[in-house]
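Of the protein chains in this complex, all but one are displayed in their positions.
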Amino acid sequence: MSRVHAVWAVALAGLTLPGVAEACAVCFSATESNRGAFIGTTVFLTILPLLMIGSVAFYVYRRVKEMEATEPGA
Amino acid sequence: MAGTMSEKRDLRLIHPAPTREQRQIVPNEVLGMILFIGAEVMLFAGLISAYAVVRAGMPADAWPPPGQPRLPIAFTGFNTLLLLASGGAMWFGGRKFAEGADKAVPPVLASLGLGAAFVALQGYEWANLLGEGLSMQSSPYGSFFYLIVGTHAVHAVAALLVLSVATLRLRAGELTEHAFTALRAFWYFVVLIWPFLYWQVYL
Partner (left out) sequence: MSEPASTHHAHGHGAHDDHHHEENFFLKYFWSTDHKVIGMQYLLTGMFMALFGGFFPYVFRMQLAFPGISVPFYGVVSPTEYNALVTNHGTVMIFWVAMPVLIAAFGNYLIPLMIGADDMVFPRLNRLSYQVFAVSVVVIIASFLVPQGGFGGAWTAYPPLSANPDYNLTPWGSTLWLVAVALEFIAFLIGGINFITTAMNSRAPGMRWSDVPMVVWMICIASILFMASVGPLMAGAVMLAFDQNLGTHFFDPKAGGDPILWQHLFWFFGHPEVYVVLLPATGIVAEVITTFSRKKLFGYKTILYTAIGTGVLSFFVWAHHQFIAGIDPRMANVFTVTTVLISIPIAEMMFLFIATLYGGSIRFKTPMLWALSFIALFMIGGVTGIPLGASGSDIYLHDSYYVIAHFHYTFFPIAIIGSFTALTYWFPKMFGRMMNETLGQVHFWITAIAVNGIFIPLFVLGAAGQHRRIYNYNHFAQLSTPDLQALRILATVSLVILLLAQFLFLFNFFYSMFFGEKASKNPWKGCTLEWTTESPPGHGNWPADQLPTVYRGPYEYGVEGRDEDYWPQNVPN
């Protein structure tokens, strides 16, 4: 890992450690568990469709390979 | 040059050239159903996420809200088993189809019967809960319960109706293999999403 990579890694890790933004009134009232739920469902909702699309795409890819292998005259 | 090139291409043909018969990568009906189920999964994912967020926003002692009836975990657990059995029967019907469409009818009927029993028992449970004072308006707890379980029930009932018609066609030998596969796939979806909902909502 070069120094550049290390700098990037630190910078990215730093993104997870901000203080609470005081610009908004709502941040304070929300409970930690509620915020955690928002983050959790965000991850869930984002990953789920990609997983589904990915698996269907993989299945189709396999089918295409299979069909090419059984192509008459191949 | 051009000749050899097009021959090389022929090897990768998806559809054989001489006739216009399609060689379908994934049969039309099945692919269509897979896509539809994908969208449906996202619908339930949305409902469950909403539920998780609201639940997490509640103080721990307010969920389930005091004074509201508890959900019958054991009863519904039994019901879940019924539904899973229905899915199993449907799977068996699919296996039997290879031996002849009429052979598939009895297991499919069994599956529909079990599915109908699930819906009926679930309705009975609703009636009881409503009687005990858990309603859509009584609390977010009740709202989400009826919303999520109700959405599932709508899917189950619709699937049962469509599958009943399909069974008639199956008996008449009019249902094609791929259409049957697609319909079964939808039933598997209804069956398999339920344990997940049960886990989230009841447990």
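Order of writing sets the chain letters: A and B. Residues in each chain are counted from 1.
By our rule, a residue touches a chain if its C-beta (ideal position, glycine included) is under 8 Å from a C-beta of that chain, and two chains touch if they have at least 3 such contacts.
On a predicted model such as this, the values are computed, not experimentally measured, just so you know.
Chemist: For the full complex, which residue in B:Leu31, B:Leu129 or B:Leu183 touches the chain that was left out?
Modeler: Answer from the full complex: B:Leu31 touches the omitted chain.
Chemist: In the full complex, which bits of subunit B touch the chain not displayed? Write them out.
Modeler: Within subunit B, the residues touching the omitted chain are 2-3, 5-6, 9-10, 12-17, 20-22, 24-29, 31-32, 35-36, 38-47, 49-50, 53-54, 57-58, 62, 100-101, 136-137, 139-140, 143-144, 147, 151, 173-179.
Chemist: Touching the hidden chain in the full complex, which residues of subunit A are there? Just list them.
Modeler: Against the left-out chain, subunit A lists 12, 15-16, 18-21, 23-27, 30, 34-35, 38-39, 41-42, 45-46, 49-50, 52-53, 60.
Quick note on the criterion: only the chains that are shown with their structure count from here on.
Chemist: In the complex, go through subunit B and note every residue touching subunit A.
Modeler: 10-14, 16, 23, 25-26, 34-35, 38, 41-42, 45-46, 49, 52-53, 55-57, 59
Chemist: Subunit B touches which residues of subunit A in the complex?
Modeler: 30-31, 33-34, 36-38, 40-41, 44-45, 48-49, 52-53, 56, 59-60, 63-64, 67-68, 71-74
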